[in-house]
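All protein chains of the complex are present and in place, except for one that has been dropped.
As written, the chain order gives the labels A, B and C, with residue 1 at the start of each chain.
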Amino acid sequence: MKDVAASADTRGITVERVGVKDVHLPIRVMRKAGGFDSVLARIDLGVELSHQFRGTHMSRFVDILFEWSRKPISKPEIRQMLEEACHRLEADSARVEVAFKYFITKSAPSSKSESSLDYDCRFEGVLDDGSYELTMGVEVPVTILCPCSKEISRCGAHNQRAIISVRIRCEPDSMVWIEDLVSMLERQGSAEVFPLLKREDEKFVTEAAYENPKFVEDVVRDVVSMLRDDQKVGWFQVSCESLESIHNHTVYAFHEESRETPPAGGGSRQAGPEIRS
Amino acid sequence: MKDVAASADTRGITVERVGVKDVHLPIRVMRKAGGFDSVLARIDLGVELSHQFRGTHMSRFVDILFEWSRKPISKPEIRQMLEEACHRLEADSARVEVAFKYFITKSAPSSKSESSLDYDCRFEGVLDDGSYELTMGVEVPVTILCPCSKEISRCGAHNQRAIISVRIRCEPDSMVWIEDLVSMLERQGSAEVFPLLKREDEKFVTEAAYENPKFVEDVVRDVVSMLRDDQKVGWFQVSCESLESIHNHTVYAFHEESRETPPAGGGSRQAGPEIRS
Amino acid sequence: MKDVAASADTRGITVERVGVKDVHLPIRVMRKAGGFDSVLARIDLGVELSHQFRGTHMSRFVDILFEWSRKPISKPEIRQMLEEACHRLEADSARVEVAFKYFITKSAPSSKSESSLDYDCRFEGVLDDGSYELTMGVEVPVTILCPCSKEISRCGAHNQRAIISVRIRCEPDSMVWIEDLVSMLERQGSAEVFPLLKREDEKFVTEAAYENPKFVEDVVRDVVSMLRDDQKVGWFQVSCESLESIHNHTVYAFHEESRETPPAGGGSRQAGPEIRS
Partner (left out) sequence: MKDVAASADTRGITVERVGVKDVHLPIRVMRKAGGFDSVLARIDLGVELSHQFRGTHMSRFVDILFEWSRKPISKPEIRQMLEEACHRLEADSARVEVAFKYFITKSAPSSKSESSLDYDCRFEGVLDDGSYELTMGVEVPVTILCPCSKEISRCGAHNQRAIISVRIRCEPDSMVWIEDLVSMLERQGSAEVFPLLKREDEKFVTEAAYENPKFVEDVVRDVVSMLRDDQKVGWFQVSCESLESIHNHTVYAFHEESRETPPAGGGSRQAGPEIRS
């Protein structure tokens, strides 16, 4: 049976990335405390396609993903998965993106009632001519309370849910656990959010938020300071998006920075949190 | 060229609805003040398929929609569109659903600065053996402030954006304008939302919300009272969904009622606001 | 600490449903083969709110969900969860909706390579004055190939992914497993879809689809016949939506039927597959 994908190509164009996308699969993510969690992942796996070949072999990507879906993964295992992809697809470069909801148990501030909160997380691994880089992303919901509204109003202050999104790359041979990054970020809003709050807890978070007003700009600056202090982190992006209670739109702040090339007055200015379809 | 769709079918099954869906098209919606607005619509148009025929003629639906996209529509025009669909598709029953964002100019409460707020609206028309019924839906964003949080806390109170969704069917020969329904609903939250608020306006809405705390249950009950009082409205559904600032989930209240068959202790209990994919 | 929600209400309106929505939580679903699968669920849980009370107690819903998230569920356990909700919230009626991706292992038709396909599933349970009803929903992706395109074209025929969505309610004391319903539906398209297809499998499904052309109308009629023959099924809805390869919109067929009130020429004509936001 003819292998059309393997036939020669004469256009002379090496394509940066070809592969599969939006593959849904349960996978296993290693926990800081040991063991692993089963999570539902949405996966994108691709390789570079050499100018010599007309196409890649799409079924091999699916094959690799099914095999890896049974083994707990963390930074080194994602590298192994990419090495296997390069080997089986005869490519010099591979990239994987794994997006999933991760659950962490929280105790309510006053009643200590336990519940599990969901965080949107993401691993993006790239292997390029033997050089490996992992980007980890987490989204942490918090409450923020507007300092301006509090200052100018006779009573109360508008507040709302906001999402702190952080993507980081660590220095070689170091890594940060999702649990630790989430824990640091939860303290950066006006108050934490919880699935389960009894009345005494609701009183606690209401008052905590009122006493700690923050703009999205404040949140991003405080996260930037925190990440600059963490020597393991070599590059980061941070945004805070606020689902304004007084508007029907979002307000945001965004910042990106690399340890190697510190910003002249605030870092590169090209990027921004892309509008999603 | 053979017409496969028109060939005879022997399974003896009349299919309730066949047609096109997720057709995106600019259409014209009549305004209360006269004239019309161009809006971007997502449309679903279908007819009953008689047991005699194997299939319908999908291209005719698109043809009908393109023609009607140039004419301003309101309750009677939607009936005409459905009559045309029944006629051209040889069907006894037709249904159309038109979802769009509608913009209404608002003045900020203190500065009177003008801006336009977007409301998700929807017309659902059904023509069935000559009997016509139009359901109109609107979604109105408001601020709600938690009465419990205000009562138990030393200062402040959690608040957030909430969406009041209403679907109504009017008595025959009567109709309600989107503008009027939106205007009535905007007064049912703790405070209105606006795209543009200067500082004096922000003070106004913050204090207004603090002085008017409401649960989602309060909002729904107040809307129910309002709609029961409107003799033009023969049936309605109302929900209020709150994007809790202290949680990562939503809380809601929902109610449905018909003038003809008033509820025994609260109306039919089957339905609920369906989870969307 | 005052319980504002428990305070008396004088508006005289019993609200049909109040509760929490879009709660994300890992839960356990019983498998036909025994044991259970951990799945990621999106959950909506609500109760009727009596006219006597101002509000419900939202934290109790979350409490109930966390407890039940550790126990494998199926038709009888969902009833128990609703009984607990009625008891703890002092309500006569409760409703839960649980949406999740479920994975079933499939063997490729020729190579027999194994892989797991994801199906969107949903349980909707209602307990109303002691009367319990469970609706089960599954969405099954298939390939469909257009009979008209095949008939009129010199070669080839357009084909595309289509989604067969079915919701069923069983007669009291009977139930249908997700695995069995999926398995019946997968045979109703022009060909099945698989995550992993080697070249000999791709040849198989291409030829199978070409030899078995079907309109969305055909798919729905064949599913209707199948469900009418299943005595356990008392009520059903079925739709087939096709992501047309030659258009940028969808075409669909939809049908609903109850064993008790068989359709006069096609069943009730009100409903249709609602446009989702």
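In the analysis below, a contact is a pair of C-beta atoms (placed from the backbone, for glycine too) under 8 Å apart; a residue touches a chain by one contact, two chains touch by 3 or more.
Remember, predicted model here, so these are calculated numbers, not experimental data.
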_Considering the complete complex, identify which of A:E84, A:D128 or A:D230 is in touch with the unshown chain._
A:D128
*Going by the touch rule given at the top, which residues of chain A touch the chain that is not shown?*
1-5, 9, 11, 13-24, 42, 44, 46, 48-51, 54-56, 58, 62, 92-93, 95, 97, 99, 120, 122, 126, 128, 147-148, 151-152, 215-218, 220-222, 224-225, 241, 248-256, 263, 265-277
_On chain B, residues whose C-beta touches the chain left out of the figure_ = 1, 3, 23-26, 38-40, 59, 62-63, 66, 69, 101, 103, 113-116, 118, 195-200, 203
_Could you pull out which residues of chain C are in touch with the chain that's been left out?_
117-118, 141, 143, 145-146, 148-150, 152-161, 191, 193-195, 197, 199, 202-203, 205-207, 209-211, 243-249
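Here is the rule we go by: only the chains that are shown with their structure count from here on.
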*Which chains are joined by the largest number of contacting C-beta pairs?*
B-C
*Give me the ID of the chain with the smallest distance between its Cα centroid and the all-protein Cα centroid.*
C
*Name the chain whose C-alpha centroid is farthest from the C-alpha centroid of chain C.*
A
*asked:* Based only on mean CA positions, could you tell me how far chain A sits from chain B in angstrom?
replied: 35
_CA centroid of chain B to CA centroid of chain C, Å_ = 24
*asked:* Nearest whole angstrom, what separates the Cα centre of chain A from the Cα centre of chain C?
replied: 30
*Listing for chain C: what residues touch at least two other chains?*
1, 3, 23-24, 62
